[in-house]
Every structure is written in C-alpha cells, then in structure tokens.
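Here the complex is missing a single protein chain, while all its other protein chains stay put.
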Amino acid sequence: MKTEKLSQMATAEEVIEAVAEFSREAHSFYTDLVPKVTKDIRYLVEDLARAELAHVRMLSDLMKSPDMRDHLKDAIRRPEADRRFSDAVQAPELGDKPDDQQVLQYALAREQVALEEFSELAANTPPGLLHEVFSFLANEETRQKADLEALYYEIVHSGGV
Amino acid sequence: MGSLRDVLSPFTAWKHVIETPVTIRNPIGREAADGYRGFHQNDIEKCIGCGSCEVICQNAAIDMVPVSDPVDGDSGLRPKIDYGRCCWCALCVDVCMTGSLTMSNEYTWVDTDPDAFRFIPGVDPKPWDDLEKGYRREGGRVLTGAERVEMGELAPEARIDNFDEIVAGYTREQAMIEADRCVECGLCVATCPAHMDIPDYIAAIREGDYDLGLQILYETNPFSEVCGRVCTHKCETACAARHEGDPIAIRWLKRHIVDNVSEDRRLEIVGTPQTLPTRRKVAIVGAGPAGLTAAYDLARQGHAVTVYEAQDKPGGMMRFGIPEYRLPYAALDRDIAVIAAQGVKIETGVRIGHEITMDRLRAENDAVVLSIGLHIGRSTRIPGTEGGGVETAIDLLRRITAGEEVPVPKQVLVIGGGNVAMDIARSMARLQKVKHGAVGVTVTALEDFAHFLADREEIEESLEEGVEIIDARGPQEVVRFKSGNRKGEVKGLRSWAVTSIFDDKGRFAPQYDQGDERLHPAEMVVEAIGQAADVSILGEDLTEALDWNRGRLAVDVAGRTSEPWLWAAGDAVHGPDVITAVADGHRVAASVGAMLMAMGEVAR
Amino acid sequence: MIRFEPDRSQYPQPGDDGKIEIDLETGKYLKLWHGPNHPGITGNMSVELTLCGDEVVEGKTHVGYLHRGFEKLMERRTFIQVFPIVCRVCVPEPDFNEWCYAQAVEELAGIEAPEMAQWIRTLILEMGRFNSYMMAMGGIGGALGMGVIGQWMTYVRDLMLDRFEEMTGARIYHMFILPGGVRGHLPEGFSERMEEVLQTAERYLADVDKAMFTNAVFKARTKGVGVIDPALFEPYGVTGPNARAGGVAKDLRKDAPYLVYDQLEFEVVTETASDIWARARVRRRDIDVSIALIRQILAKMPKEGPVMAKLPNVLHWKIPRGETYVAGESSRGEYGYYLVTDGSGYPRRVNVRGPSYTHAMALLEHLIPGTNIADVAALMVSLHTYPPEIER
C-alpha cells in the first residue's frame, strides 16, 4: 500500500481515498484523545474530531457523485507533499496528556500538510472537474487553518495585561 | 422761505424713475451667503449622540432621539430639531464634539404642516443634506477645552535606575482644568466595565468636593486608587472629547480624587458594614481585584467573607503582575485596607488544592467564589524554549515583586508585544541599570507598530528608557551555544520577519518572510505572549463536574458556574483587566448575595 | 416763513405746581393714541396724547408691547446661552448687545479677546451703526412724507445686510460676537465688496442731501421744531446724536475709547440748533464718519491672527462674584450692559442701558406738550428710539 502511494502517478480515486484515509485516521485519533484531556479543553479536541468527520463525509459524497464517477480513473500526478502527508498519518507527535496549546499546534501542522497536498493536486490537474474539486478542497483547508490560527492567537497570545 | 435751490433740488430724485428696480423679482430661491446659518445637516456616521448640542441649546429646540442601537462611544441617539424653537444661533454647531453637526445655507422652505419642521438632520432626508455651503465653525471646537492637561512624570534618566512611581499625579489646578473639559455626556459610563459614575466624580472635582468624589468612586469601585493608576481606561476611548482633541484624562482624575483624601478620611467616608451579620459564610479563592471586590460587597451586606490567597500578600496580579513604578505597593495596600476594614478575612499563603481542598471550602461555606486570575505564562514552545535561560514574564514579575533573586544578564530578549512584555522589559531594564549600569533589553513582537497590543504610552516610555523594540518579528528558535564552555546556554533568538499578521478579515494569519532571518543576541529570553489560569486546583472530579465554555469555566451572566455553590470571576473568566475584574466582582457578589438572602428567607 | 400761531387763550394754564389739570369732561380735550400701530411711531410703542385743538397738552409714553423679559431670561441661562438672545434686545442695531455682553463677561471672567477679534468687532459695530442710521434717515424722511427716502435707505441697508450675511452667516441677528472673540475671519474679497456697498451708499446719500436736506419743505418742517434745551441733556440722560445736535461733543468712541477706536481717526460730529433738523443732520454726517471708519478699519486691520481666546468649557462656565458696566457709543447714544455675577454658572443680573430708555420716556414726555399734532411723528422719529431697549 505504502509503496504504491509513492509511485509517480495514481488514479484520482486513489488520491482521494488516501486523503479520506488521512481524515479518518485523524478522526479516530482525536476521538481517542477526547477522554484523555481535561474537560476544560475537551471542546477543542471534540471540535477537531467533528471537523475531520465532516471531511470524511464530504469526500465520500464526492466519490459517489455521478459527475465524479467518470473521472475516478483519471491518472494524475501524485503530489510531492504526499510523503509528509503519509508521515503525518503515521506519526502523531502528541503526548498522552496534551494541553490546549499542544493540541492546537498538532492540528495546525496537520492542516498545513493537507493544505499543501490539495494545493499541489489542484496545480497538477488541468482545468476541469478534478481541478475544481481540488481547488475547492484546498480552499476548504485554508479556511480551516485560518480558523485554527485565529483560535491559537486567541488562546495563546492573549496579549497580556 | 428757502432759496430756489431748496425748492428745485428735491426733484433730482426723479432720475431714479428710469433706473432698473433694485428689488429681486423672485426672492424664493435666492441663494444665501456661503457661510449662512440655514437648516442643519448632521453627518450621522460621525455623530456620537453625546447630546452636547441639546445641552447648549438655550431654546430647548433639540431632542435626542434613538436612531440606532448604542455601542461603545455612541449612544445611538441623534439630535431632532424643532424649528419652531430654533433661533439659528449655531451654538450647537460650535459645541459639537465631532464636528458632525453643521448648517447648510438653505433657508427657504414652505410647508403647511407645522410638524414637518421637526426632523432629525441626516436621518430624515432633506434636499440640503449634501449642500457644501453653509455655516461651518472656524477651526476646531472652541467652546470646550480640546487639549489634555499634561501629566508630570519622572524623566527617563531619573526613573531608569529605580522602581519609583513615574506619574506625578495632577495638582488641584491641573485637575480643575482637566475636569472642566468634561461635557458630562456620560458615553463613558456604558463603556466602563464597572459603569463608574465618571461625569459625576469629575463634577465633584470641579466643585472641589473630594469627599463626595471619593464616595462616588466607592459606589462602583473599591480599587479606585489602583484603577486611578493602571486602569486600561476604556472609558477614554469612548470620550466625546477625543474626536476633536484629547480624551479627558479620566484615569488621572480618578486618581486625583483619591490622592486628595487622606487614608483616615477615606475609612471614615466609606465606613464599615451598616447591617447586622447574616451568619452566612463565603469563601473567595484568590485575593485579586475580582475576589476582593466581591469580598467588599459581600462583607458590606453582612456576610462573613474569607479570602484565600496563595501568595503571601493579597492583590493578585495588581501586586505581582504590575511593576511598582506603575503601581506602588502602598497604593494597593491602601485600597485593600479599606476592604479589610469591612471585616473581610484575608488568609495569605494558602493554596487551594494543597492546604485546603475545594471540597472542604464547599463544605464549610454557603458559597465559594473562584477568582484565581491568569498566573501561568504561556510559552511559544518554539525549539529551544525548554531549558535554562528561558523564562516567562509572569513568573519573573512575580519573583521580582516577591523580592526573589532573578537572573539579570546584560542582554535580555523579550518575546511579546503586550503590556506584560513592556512591564518585564522595563523591570529588567531597571535591574540591569542597577547591576550593570546599562540597559540591554530587546523586545520582539509579532505585531507591527500599527497593531501593537501595548498602550502607546507604554511603548513610548519603554523607548525613552532605552528598551529596543523590534516589531513584526516571528520567533523561530531560541538558539543555544552548541559547544564551548557556554554550551547549552542561550545565545539568542532566531526570528523571521512578519510580512503580515492578520488577513483581510482581521484574523490572525501570520505570513513570514523567511529570507529576512535575524539572530537577536541575548543571554536570556523572556516569553511574554499570553497567560492561562491554573484550573488544576479544582481537582479532577470538580473539573469534570463543571460545565466549560471553550476553555473557560462556563458561567451565567452573574458569574455562577454549573455548580450552584460555585461562582467564578475575574481574569480567568473574562480576560486580563483590573476594571473588568472589579465589575465581575460586583456582579458575582450581587448574585451570591441574592442567593444567601434567599437562603435566609427559607431558613426563617 | 409763514407759521401758523394758534390762539392759546383757550388752552389750559398750568397751576402753581406747574401741572396742568386736564378734565376730559369739559369736552375741550381729545385723547389720541399715537401708536402702537402707526406709521409715525418708532417700533412697537405708543404715545397717549391729550390734545387741545391741534396742540398736544400731554403725552405719555407706553411701552411693553414686545416685552419678553430679556433681563430675567438671561438670569436662567448659562453665560454662553445668553449670547443668542442679547441681540434681540435691539433689532436695527443688535451688535451692541453682543459686544457689551461679551465684553462684560470677558472682564468678569478675566479673558481678553484677541486683537483680530477687536478689529472685527469694531468693524461690525460701525456696520451696525451705518444700518441703524439708514433706518433713522428713512424714518425721518417717512415721518415727513418723503417715503422715497425710506425706500432708498432700505435698499442701501439691504446691501450692508448682504455684507453682514457673508461675514456672520445671518442678516439681522448676527450672533457673531461671542464672549472670547468673534466667530470667524472676514471672507475672501470682503473689502472689495464692502467698498462697492459704500460707494453705492454715497451715491444715494448724495441724493438724500438733495432731496431731503436741501428741501424747502423739510427745512420748514424741522428747523426750529422740537428743540431740546441743552440744559436738559444731563438731567434727562440725553446722549449720542440727540446731544451732539445741541453742540455737546460727547462720543464714547472718543471719551472712553473701547475696542480699537484709539487707533482710528475720526471727528465727533456736532450741530448746534438742537432741533429736528440738527438731529437729522448730525446723523446724516455721522454716516459719513461710519463709512470712513469702515474703510479705515478694513485698511488698518491685521490680515491674520486668532479670533477667539481660549474659553473654559462653556457648558459649566462659572464666573466669580463681581459686577461691571460696559458701554459704547451706539447710533442713539450710550448703550451699556451692567452685569452682576455671583460665582455661579448664571448671571445674577443683567441690566441693559439702552439710550431710548431716557429719550423716549422722560425726555419725550417732557418735550411733547405744546407740540403741534402734525409734528409729533417727526419729533419722535428725530429722537431715534427703539422700544425693545426700553422694555427689554
């Protein structure tokens, strides 16, 4: 599985499936984390889990859409970011009792990877449905990352008295 | 009989018969002079609804009527003019605090409905709304003072080697002039978190009645001496005077009142609780502004209040966060003495969660108020922050106040652009000056100067004291020596330039220019980026039982948590600000008091 | 000159106390109300005449038709709020009220208006005087059947009102002289436009000289009529042109120079006959003085400089206890404000000394007996009185 992903070309189905997998992993990671963190910051982990789940659903709906079905077998260039993307799936660098700042930093790092992945995919696909889909997903990630950044600033950089 | 000339010369008047008439054939529509005082215009975006126009109108021609919802610094009211009364004197234009109210040069208008001549300029559309011509007062407003009385301060060289208070305080003459500028619109009252009766106490200064002034202060704020020095003075951002001049120095005037009432007299005026003891007990965790304000209110209601404080002196962040040169400890002590005089017991050096558990507090009291403040300094957690030579500002400030020995290297780097960053930078600068005879402090902030979080005066004073401030730098790594006899020690901070910090929606989205990398040499790095509350004192069970709202204790408008016996107030709930904490203390005390009262009714 | 001399044998004779006993029941007398609505009355006032034949045996002045209690109103207005109402004490020459009040407040509050403001104030007062004299000229012409004089003067006055309008933002009640200074500078090109007005005025005044002063009828109706014995001036508080027409060269602009009059050159106009003609002539010649003064002021005044002194916040302006009297030479004589303060934010008392107070009351009542009914209007108008400053 891993070696396949590393090959130069892949089908759209493969790429999107990999992305969905990435989100699925994240979702279960956050879900597992929920009971481990103290209640005051649990909202954060729950929010992140919810966001990932929404992602998974969105991608699965995408695969099922009739327009998309015709393009699933299209060959596309696998992005460079994919390697780090895969690493992120494999190696969550978060301790057992993380605080809010750690959770946020972790989530930001993941968003960054996803963002780069989609941006590259969008750049690699010629204008058309797939291009639009990846552009949309890239925008989606940008928005989510911006939300997280703002939250990070609010929580960590409150500015002081 | 006169001469023939006397008979004939009057007939020269006949020559006018062949002249063109001088009267205007159609006087309706004749344009008035450029500066004519005709019907009013009001730029309602600029207007703040302060009502000065109404106050000055000697004909009572102006009513202030609601046009939009009030917001900070704008009452949402706008002047409605009754032209049956207006005498076109334009004093309303001259006094207008924003310059929004003007007069067009339109003066002819015929209507059979007398009520048509009552309208809200700028809101009820009129043909002259956009006329450029009409009465505009010359220069700025001249009927109320526009410039703030300058505050006397220690010169930088006189203050840099000590922690003496910098601000001198107004003399009576200065205060009188400054107080005179207030137009008593009261827009500030809504903005002040504690809704202090600002125009009233400023009026007391004008009357020279400091006893009355103090009494007014204590009605809303038992920390007036503290707030008179370090308040974030949000009120001044809502001041009507700021639109065409300086806002009234509300904070300094508050301080001026307290400065002019002796400690003994203050105790006399405030007095002690005038009610019988209720035998209800309240425990308050944390002797900061919120906790002590709540204690003050509850004690005056007759309840037995004990405040538990982890540090060995009360005051919380006011003592341990704010440097002495901004807030002398004696000033804080005087405010606290009045609170203690209400019978409030303050147990210092008692750490809840250690010496006493929350459970015990709950068991022994009718109500518990949690006002623990934000005492954990956040770290950027960039590489290199772990290990010696990296401190948090909050911790350092506390140790300086406590008189502990702190490391004072020759070169210190501070990360952060808020007031805490300035506090620690200036404190370290003083210690350096004493120890090394020279200041070596660099502050790097993510924000550029245009978006700085610290107050302008803090920045200016820091610069005067020789602190170097570099804006728009993103910290990347605390660099440590990799070898040599200083191996592992801090070498400096590596930073990237921040090209923009907020996106076009004003949200945090830092963009770095990695090509613009710098190493700021320093032997110590101090992080002053943000603070958190130490909620671990609640214990696991209580933490789990309580409702939370995005990282903070969920409380109702009155500060009550999901546990009916527990209230929370202050910085930990509403963010770091003394006056907000005071307001919070009042709010919580009212809610606790109401509950205790209800308990009393039931017991009876 | 033919003059009809009535047979006075039928007239009542004064008793030992100098008073005339008038018994209306005898049928010898007629009560006639001259005003308050009459073309020959100056504003809203009236003279209650008792006639015997066509001669007046007694006249009593009645005022109060437009009493608004200004002095009392001022007591419940703050010092700045008084400013808009003072001008209304005198319609034709409102600016004296503004200046006297402002100056009195400044004195008691220890404020000095900037130099620029002093010049502009002087200019305004002369413009106001010019306008007031236009009313007087028109009035005296009108009272003697020369309506056209009134029309010319109204036109010229209107041109001056245009200048007032562009300078102050209003034509009649200028509300321009604030305590502390004036509200603004002169508009661009003001001097040139003023010069046009003055030249037009001079053209029309030349016509007035021909049509009125060099007019056999006017002379016959005014010379030797309504003579005021100069000995009465001081007992009756007669000031201004009414006194100057009797040879008394008193003019506050010279005697007690205020504003910038000490920096201006002008003569005090006098006549000697002290009759209606002399009073009209003094005013006519004083217009020339005003015109010259306006030209002089515009030439000499500074080109720039602040127009307002720094004021305390007027919304709660308190003035220490004190009293003062500020007076100037208006077109009718001594116009003054007596201001008493008590340390509060409101005047304790304001008393307006209008010249008409003495001229239209005690003096007129003293002069009127023995006057032919046909001359009453001319006599009244020659005293140049404005009723609102009597009843304030």
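A, B and C label the chains in the order they appear, each numbered from 1.
Please note the rule applied: contacts are C-beta pairs under 8 Å (C-beta built on N, C-alpha and C of every residue); 3 or more make two chains touch, one makes a residue touch a chain.
Just so we're on the same page, contacts and distances are computed from a predicted model.
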{"item": "Undepicted complex member, UniProt protein name, chosen from \"NADH:ubiquinone oxidoreductase 30kDa subunit domain-containing protein\", \"Monovalent cation/H(+) antiporter subunit G\", \"Anaerobic sulfite reductase subunit B\" or \"Molybdopterin synthase sulfur carrier subunit\"", "value": "\"NADH:ubiquinone oxidoreductase 30kDa subunit domain-containing protein\""}
{"item": "Which displayed chains the unshown chain touches", "value": "B, C"}
{"item": "Selected from B:9, B:104, B:174 or B:220 as touching the chain missing from the view", "value": "B:220"}
{"item": "Residue touching the undisplayed chain, where the options are B:123, B:190 or B:509", "value": "B:190"}
{"item": "Selected residue (touches chain absent from view) among C:95, C:334 or C:375", "value": "C:334"}
{"item": "Touch list for chain C against the chain that is not drawn", "value": "63-64, 67, 69, 71-73, 75-76, 107, 234-237, 239, 250, 255-256, 322-325, 327, 334, 336, 338, 340, 348-349, 351, 353, 357-358, 361-363, 366, 391"}
{"item": "For chain B, residues in touch with the removed chain", "value": "49-51, 54, 62-66, 69-70, 75-77, 82, 84, 115, 118, 185-187, 189-190, 195, 199, 219-220, 557, 583, 586-587, 590"}
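Definition applied: only the chains that are shown with their structure count from here on.
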{"item": "Approximate Å spacing (C-alpha centroids) for the pair chain B, chain C", "value": "57"}
{"item": "Chain A-chain C separation of Cα centroids, rounded to whole Å", "value": "91"}
{"item": "Centroid distance [mean C-alpha coordinates] between chain B and chain A, Å", "value": "42"}
{"item": "Residues of chain C that touch chain B when the two form their complex", "value": "1, 77-78, 80-85, 148, 152, 155, 162, 165-170, 173, 175, 180, 183-185, 187, 207, 210-212, 214-217, 219-220, 307-308, 310-316"}
{"item": "Interfacial residue positions of chain B with respect to chain C in the complex", "value": "1-2, 5-7, 9-10, 12-13, 16, 22, 32-37, 52, 55-56, 58-59, 87-91, 94-95, 103, 135, 137-139, 142-145, 180-184, 203, 206"}
{"item": "Chain B residues touching chain A - in the complex, by the definition given at the top", "value": "317, 321-322, 374, 378-381, 393, 416-421, 423, 446, 453, 503, 507-510, 528-531, 535, 540, 543-544, 546, 548-553, 575-578"}
